[in-house]
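Please find one structure pasted underneath; my questions will follow.
A single protein chain has been omitted from the complex, and every remaining protein chain is retained in its original position.
All chains are identified by letter, namely A, B and C, in their written order; residue positions are counted from 1 within each chain.
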Amino acid sequence: MIRALVWGENVHEQKNRVVREIYPDGMHETIARGLRESGGIDARTATLQEPEHGLTKEALENTDVLLWWGHAAHGDVDDAIVDRVVQRVWQGMGFIALHSSHFAKPFKRLMGTSCALSWREAGERERLWTVNPAHPIARGLPAHFELENEEMYGEAFAVPEPLETVFISWFQGGEVFRSGMTYQRGNGRVFYFRPGHETYPTYYDANIRKVIANATQWAFNPNITDHDMTKAPNVPVEKALEPIEERGPRLHAAGEEGSR
Amino acid sequence: MIRALVWGENVHEQKNRVVREIYPDGMHETIARGLRESGGIDARTATLQEPEHGLTKEALENTDVLLWWGHAAHGDVDDAIVDRVVQRVWQGMGFIALHSSHFAKPFKRLMGTSCALSWREAGERERLWTVNPAHPIARGLPAHFELENEEMYGEAFAVPEPLETVFISWFQGGEVFRSGMTYQRGNGRVFYFRPGHETYPTYYDANIRKVIANATQWAFNPNITDHDMTKAPNVPVEKALEPIEERGPRLHAAGEEGSR
Amino acid sequence: MIRALVWGENVHEQKNRVVREIYPDGMHETIARGLRESGGIDARTATLQEPEHGLTKEALENTDVLLWWGHAAHGDVDDAIVDRVVQRVWQGMGFIALHSSHFAKPFKRLMGTSCALSWREAGERERLWTVNPAHPIARGLPAHFELENEEMYGEAFAVPEPLETVFISWFQGGEVFRSGMTYQRGNGRVFYFRPGHETYPTYYDANIRKVIANATQWAFNPNITDHDMTKAPNVPVEKALEPIEERGPRLHAAGEEGSR
Partner (left out) sequence: MIRALVWGENVHEQKNRVVREIYPDGMHETIARGLRESGGIDARTATLQEPEHGLTKEALENTDVLLWWGHAAHGDVDDAIVDRVVQRVWQGMGFIALHSSHFAKPFKRLMGTSCALSWREAGERERLWTVNPAHPIARGLPAHFELENEEMYGEAFAVPEPLETVFISWFQGGEVFRSGMTYQRGNGRVFYFRPGHETYPTYYDANIRKVIANATQWAFNPNITDHDMTKAPNVPVEKALEPIEERGPRLHAAGEEGSR
């Protein structure tokens, strides 16, 4: 069983009648339920309002894939928790950023860019095209699928060139958007998936659920590796793999830690 | 003329006799001189010790390509200055991280990874192989070139999969390293180049100078674009490119700023 | 001056009244004129009907960037000429495939895929979005630009994941398409650019002309490198860069050619 953790900001569900009516248990719970029903995934939830936002050291150590939905309160996420999440991704935890989480702190930290885009909230039609139908995240998805009402996000989306582009969206109002893109950061796989504005029932859609479940399976690293991608070990001369002799001047004493 | 700015930490040149003898004017000045002599590049310098580390708003606005060398004092670089540098890269300034700057704050911010690696200071032989000889950064370089004394950096180097791998190093002690890699972040091009340990005269080497000059030319964006990759503009319904009517519920009032 | 060669199939211009009226001098000549007027490019033309399709050994040796437009007669292009073109790309010649040349023999050979897509000829509106505004090929182009009448090409486009996606098209009928993508094959840069159906005056459009001129500049390799990416040289033991002794059994006699 893959241990997924769905993190929800859980703000608009409390404050906005429309959102509450669509997602009475919170968006995070609806997303988690979709994962559970997909099979092979044990999905828990955590929210901004919990102590340490529900992202304690222990919670992350028991998480294989973290899914993130935030919008109104990106700035309220504690920087120390963001560090912890990012470190865990580097160790091998998968990270799936949903919709408005393009501006979530951990996603921006992992991308190294502003993650800006253009947008319009008009309930227009979005059509997602599967541009890499053989990708594990696209398995079982049709050549294209529609969401009758969605917020528009438009290019240029300020993210790095992805490893793979899996989906591209067409919008009724005339824009396009790279809606499904893969990355790797340290040992962790990262997927951005565009749809999911809180005033529409997007996370009940069967195709959307399938993409999110596929992405969770794809982002899962079955043996979070022993290679720690955050350490910078010194290799002493006498332990060099090929025999060498030390030559010339040096800065560091033997066995010393490097500078950071 | 490309306006390059070579930023030097300038610590070991002050404290360490060996480094001072090799680089009596500072490593930054030696690197800048190489750029000037390459033609077409106007190279200034800035150091950690200057007010705002020499990286004032005005200085950056007059910089096309920033080259960075740091090692002992990464932690002393002010986070507000790092933000400023990163923002300027997103606008289109080139950024070239040299050697131990794999751990420099702006480079780690742009990569979104730990940027860790293994290392050994033994003055061993490094041989750089040109794996993409047609790349603009490799122009005029031979199939391979040697540095008789260098610090070793070994894989796995914890950076994202690059756009392009230009050079790979062979080390006498048995390691390999991806020594020249390209990235783009926002509108800015980024190049990491491995050699340059401060106790060796690496920045006087003709091949190394050519790579750094080529990389500066490559990273130059002649018209830092009008597309601002840090803004998230709202597109009002009545200004949609295709005529649409607003449908369904919405969160935002017309013309409102999005959440960050 | 960059030496561009615009290759035109030149079939529909002869057979179809509509095409002839739009492009009385042939599409290739209109494209070449656009390059000449952009500055810095010396553009010649060649057509299918010429001896060796105008792509003699000498013609290619005097070409820095080859632009290719074909549609009705892909199958009539001689395989030996295709080999010659591909070899020249590997040496460092740029190659720009225009519109229906997604099915041109040299493009398919360079991609290693079927290059299939879906299509519709309805004169609908196409809007190209600049997704990488800092890319040299996008310089001077707006955030988006329109062609009021174009043929539709739809995803999934069966090409390899590109190095960079520069433009994505929106179509009135509901499709999207990755309309500008970069690749490298051997020492040669390759760009695919979608618009250009022969029954519309696309190659007179100022934005389209700018993209094609930019792409020609980008694909130009100023010193087609001395590294020959088609040779597989043997390195004899006694010329190894590090001293080694031959050990164990071997297949090849000293200095022998490898198997192909």
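Heads up, the rule we're going with is that a residue touches a chain if its C-beta (ideal position, glycine included) is under 8 Å from a C-beta of that chain, and two chains touch if they have at least 3 such contacts.
Since this is a predicted model, take the numbers as computed values, not measurements.
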item	value
Residue touching the undisplayed chain, where the options are B:Phe157, B:Tyr183 or B:Tyr203	B:Phe157
Options C:Leu110, C:Leu128, C:Ile168 or C:Ile208, residue touching the unrepresented chain	C:Leu110
Selected residue (touches chain absent from view) among C:Ala72, C:Ala143 or C:Ile224	C:Ala72
Residues in chain B touching the chain absent from view	127, 129-133, 143, 154-157, 161, 163-165, 168-171, 174-176, 178
Sites on chain C contacted by the missing partner chain, in the whole complex	12, 16, 18-19, 71-75, 86, 90, 100, 103, 109-114, 116-124, 149, 152, 154, 156, 158, 160-161, 163, 172-175, 183-186, 197-200, 227, 229-237, 240-242, 244-252, 258-260
Where the unshown chain meets chain A, residue by residue	92, 127, 130, 132-134, 139-140, 143-144, 163-164, 172, 184, 186-189, 221-223, 225, 227, 229, 241-242
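In this section, only the chains that are shown with their structure count from here on.
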item	value
Copy-to-copy rotation for chain B and chain C - C-alpha atoms, rounded to a multiple of 5°	180
Separation of mean Cα positions, chain C and chain B [Å, integer]	31
Separation of mean Cα positions, chain C and chain A [Å, integer]	36
Residue list for chain C, restricted to those that touch at least two other chains	127, 130, 132-133, 143, 163-164
